[in-house]
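Only one protein chain is missing from this complex, and each of the others stays in its spot.
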Amino acid sequence: MATIAQAIRMALHYGEKNLGVTDVFGEDVGPPLGGVFTATQGLETAWNSPLDERGIIGAAMGIAMAGGKPVAEIQFADYIFNTIDLLKLAGNLHWSSYGQYHLPMVVMTPVGAGIHGSIYHSHSFESVASHIPGWKIVAPSNAKDAYGLMIAAIKDPNPVLYLKSKALMRAVGDELIPGEPADKRALDSMINAPVGDRADWQPRWPEGLTDYTIELGKAAVVRAGTDVTVISYSRMLPLCVAAAAEIEAETGIRAEVIDLRTLYPLDMETLEQSVRKTRRVLVVNEDTEVTNFGEHVLRKLIDRCFYHMEAPPTLLAGVDVPGIGLSPLLEDASVPQPAQIKEKILELAKIPA
Amino acid sequence: MATIAQAIRMALHYGEKNLGVTDVFGEDVGPPLGGVFTATQGLETAWNSPLDERGIIGAAMGIAMAGGKPVAEIQFADYIFNTIDLLKLAGNLHWSSYGQYHLPMVVMTPVGAGIHGSIYHSHSFESVASHIPGWKIVAPSNAKDAYGLMIAAIKDPNPVLYLKSKALMRAVGDELIPGEPADKRALDSMINAPVGDRADWQPRWPEGLTDYTIELGKAAVVRAGTDVTVISYSRMLPLCVAAAAEIEAETGIRAEVIDLRTLYPLDMETLEQSVRKTRRVLVVNEDTEVTNFGEHVLRKLIDRCFYHMEAPPTLLAGVDVPGIGLSPLLEDASVPQPAQIKEKILELAKIPA
Amino acid sequence: MTIRPDTLSRGVHQAPSLTPELKLTIHEMMIVSRVIDEVTISMNRSGQGFFWIGGPGEEAFGVSLGLQVKKGCGPDHDYLHLHYRSNPILVAMGALPIDTLRQMRSTQTDPYSGGRNFVNHYAIHAWNVTPVTPTIETQYVMAPGTAWVQKRHGGDGLTIVNGGDAGTAEGDFASCLNWATRPGAELPILVIVNHNGYGISTPAGQVQSSTNIAQRAEAYGMRWGVVDGNDLLASWAAIAEAMAYIRSERKPFCLQANVSRLHGHSSASGANRVPDEIDPIARFEAHLIEQGLATRQACDDVWERVRAQMKEDLKQVLSEPLASDRDRFITFTGEKPSFVSPDSPRR
Partner (left out) sequence: MTIRPDTLSRGVHQAPSLTPELKLTIHEMMIVSRVIDEVTISMNRSGQGFFWIGGPGEEAFGVSLGLQVKKGCGPDHDYLHLHYRSNPILVAMGALPIDTLRQMRSTQTDPYSGGRNFVNHYAIHAWNVTPVTPTIETQYVMAPGTAWVQKRHGGDGLTIVNGGDAGTAEGDFASCLNWATRPGAELPILVIVNHNGYGISTPAGQVQSSTNIAQRAEAYGMRWGVVDGNDLLASWAAIAEAMAYIRSERKPFCLQANVSRLHGHSSASGANRVPDEIDPIARFEAHLIEQGLATRQACDDVWERVRAQMKEDLKQVLSEPLASDRDRFITFTGEKPSFVSPDSPRR
């Protein structure tokens, strides 16, 4: 049973061995550290870049132009905001070169709160990112998806942004990734770098890793229900699932929880089908609420099924404040908490038809 | 009767003479050019910066920290996207310094399509900008507002982003700015730099310019109506007014058109009042449609008056493409056109209650 | 130029030698490039196209560069990350003048951008010409990427990046110098600054302390030089020397070319011919005549011939349809366009 960090590591290993990944790079991505969350330990193609996010994105674009397949990391999404112009260029070069160039590149970056990261280790990125045309965006909430979405991102010939929740990085899934050993300790001893001197360390990769792919643009109904649709992803997803389970146990109200997994392009079919059924929809994410990606999801649903909605299509998101404070009291008051998620679901469910 | 460019110029002149503006700067903002749209000609405090947007925003922040009051220009909003991290810092320094610092700075930048600017002279910025906490945002649609909003922006002790439509820069208003000569030619001869050598030129500023201020956060109902609410701003606003006028002449349907003027903070009272009356709402802007600021406006209205809505709250925005093409056929197919605006208004008006 | 002489490895792609024949070819290429600018400026004035920007004044350096490029596709060949004054380079590489007129006209036939981008914003995948980005200086952070692939690939291919003087104020220029010189991973990259003394209306002396921008390379341990970009022979030699070093040593070189800006910044400033700037073509013609390689009359004949041909090209271009919305929705590769407006037939 891998953590999400291990799942990413294994997918990147599979990618460099089988899918043509040429460079996994970024700040502290190579040895000895292998990434601030260990997601790139032991990889053959991993290397440390200068501390220069613009240089990282630019280099990834150049590598992709010259036939390489880079996976570039921005150490924290909090530090990606000086590269938006470059991300826009990466997203428009295919279009503006009239289809001559395309950029098979992956950019991965940790997002969200939940680790007492204070203002600059807590940023979300989906709202700004989804406004940049030409990028596909994924945001896994469990290890198996983390693997399958990374494989899909690598295979895609277009720029793909891979958002990984900092707080979930050590979360262990409950589904086995095809090919991984079931014993967590065994896996740890094979692919985790030792503490201390690791100059001579070599990972032993599981033999049976596969091409397991989660198609981009496909959401997953992770908990079936009939009374409210709850749409989420990344760190908020398990909180929504837990809230739904509690609510069902306590009240019998059955919320359907959908894990978007891919934020762009949206799986409108799955969403619409659910909302037409439940006639109530809540989107939950932790980005700040003004011009929030969840508002886009709601608008798309309104375009398709307004007349089926019996309650206001609702967003539960981060409060419109300039940052997440270090004090836990500040953080908790700034991003959705389990109690608020429950409350919102119940509120929507209880609105009379 | 001033153009918007002249209105800005006069407001900046008033600002440097009476409101403590210390620096008006940016690329080609000082003499001899006075800005690529002439909006900074003849100003005493205007100077040319290095070609470095990060340096410009950073310098503005530093000037504001040290007690100055800068108005910085980014030559085109298309080139502001390498500074988003700095704009975020500017927006959070008050909060993160626990109220010790505040940044009285204005950043102005031309936005939008409409001048055959192709991919990099056509960008909109309101969607990304409104997601950055700590900034107030204005976007005038006529010369008098351009003046009054600039005065308000200068007076405000917080960072204010001033979005000016490229295509409207030469638009002449139909309302006089307090203190300006009514004769356009007279004004031109007083404050427009001459063509050719202008080394010795000095502007003659109108004597009676005033403190005319449009309070931030106040929208204007620019055309009253009862049947549909149309919310817009900047370049799309006059198109919406024209569409509403044509529709009324042709069908008797009366659309109420609201000019937001300030995009953040939103004037929710004015918006809600109108929507409760018309029970139908259309937001029109030209930014691309995924995670679009208009979706936020709609969501806020849904939160407040979902049960009053008789038709789907609707967004008409730019198509989700990576850029505005140079060919007029491409541009016209990418941003809302008059016929589409009319069509959408009519569509909403005709939905039975 | 001040390159220290060095023993160069053999066997790498060689610059052609500057024979009398080649000089005459160069002369014609310079004129072709200039006439492209004449025609596109006139298209702007007559409403046959929109914004104009181009390279009049950069012909000596640009043609010298273009002829020494190892042209082709993939890391064995040179990559070019160019700015919007590079038509002399493209002409020397063999790009068709008519295609630039097409981009100026935003026709569907514009092979570089399908009528999407401004004139002189090239993209030629077959020749490793990466898309010209309208954002100043961003090419300097992408160039290390192609050079890194070349470094690893081996061979003698190199990466070329160019841009203006004012743009070097962006941090991206320094990023490029740093990425080009990572210890043990030095890149085969020719970092060029075309110094024309202005950024739009702002004189360089107002915003930059030194006229030797290339000197910044020094602190990174990178070789550098400054050349009179209006002097064809000097430009040719400087490029040849820098390229030979890069191709064989697989290390970077920073080359500044001081050039003219003969028609101001762009159509936004009128695009009129500026007096007082040196014309590199006139200077080269004086050389040709002095060397007895051409007469005044022979030179004039070339101008006339090129202008006549370009007139034909323009006629053709004006008969072609503007780019339409048919193709506007190709955001992603490898897929059917995902955003089809109901009224748009798809190609």
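Each chain carries a letter (A, B and C) given by its place in the written order, and its residues are counted from 1.
Simple rule for what comes next: contacts are C-beta pairs under 8 Å (C-beta built on N, C-alpha and C of every residue); 3 or more make two chains touch, one makes a residue touch a chain.
Keep in mind that this is a model prediction, so the values were computed, not measured.
Trainee: Specify the shown partners of the omitted chain in the complete complex.
Mentor: A, B, C
Trainee: Please pick, from C:Ser42, C:Asn178, C:Ser269 or C:Gln316, the residue that touches the omitted chain in the full complex.
Mentor: Checking each option in C:Ser42, C:Asn178, C:Ser269 or C:Gln316, the one touching the absent chain turns out to be C:Asn178.
Trainee: Among B:Ala64, B:Ala77, B:Ala167 or B:Ala349, choose the residue that contacts the chain missing from this document, as touch is defined above.
Mentor: With B:Ala64, B:Ala77, B:Ala167 or B:Ala349 as choices, the missing chain is touched by B:Ala64.
Trainee: Could you tell me which of A:Leu19, A:Ala242, A:Leu330 or A:Ile351 touches the chain that is not displayed?
Mentor: That would be A:Leu330, which touches the missing chain.
Trainee: Residue-wise, where is chain A in contact with the chain that is not depicted?
Mentor: Considering the whole complex, chain A reaches the absent chain at 27-28, 30, 32-33, 36, 48-55, 78-79, 82, 116-121, 319-323, 325-330, 332-334.
Trainee: Contacts of chain B with the missing chain: which residues?
Mentor: 22-23, 50, 52, 54-55, 57-68, 70, 85-86, 89, 91, 93-102, 133-134, 136, 156-158, 265
Trainee: Provide the residue numbers of chain C that touch the chain removed from this figure.
Mentor: Interface residues of chain C facing the absent chain: 169-175, 178, 181-183, 186, 205-210, 212-213, 215-216, 218-222.
We adopt the following convention: only the chains that are shown with their structure count from here on.
Trainee: Based on CA centres, what chain would you say lies at the far end from chain C?
Mentor: Relative to chain C, the chain whose C-alpha centre sits farthest away is A.
Trainee: So the centre of each chain is just the mean of its C-alpha atoms; given that, what is the distance between chain B and chain C in Å?
Mentor: That gives a centre separation of 36 Å.
Trainee: As a quick test, compute the distance in whole Å between the mean CA positions of chain A and chain C.
Mentor: From the centre of chain A to the centre of chain C is 40 Å.
Trainee: Residues of chain C touching 2+ other chains?
Mentor: 113-114, 116-117, 135, 171, 331
Trainee: Residue numbers in chain A touching 2 or more other chains?
Mentor: Each of 54, 85-86, 91, 94-96, 133-134 in chain A touches at least two other chains.
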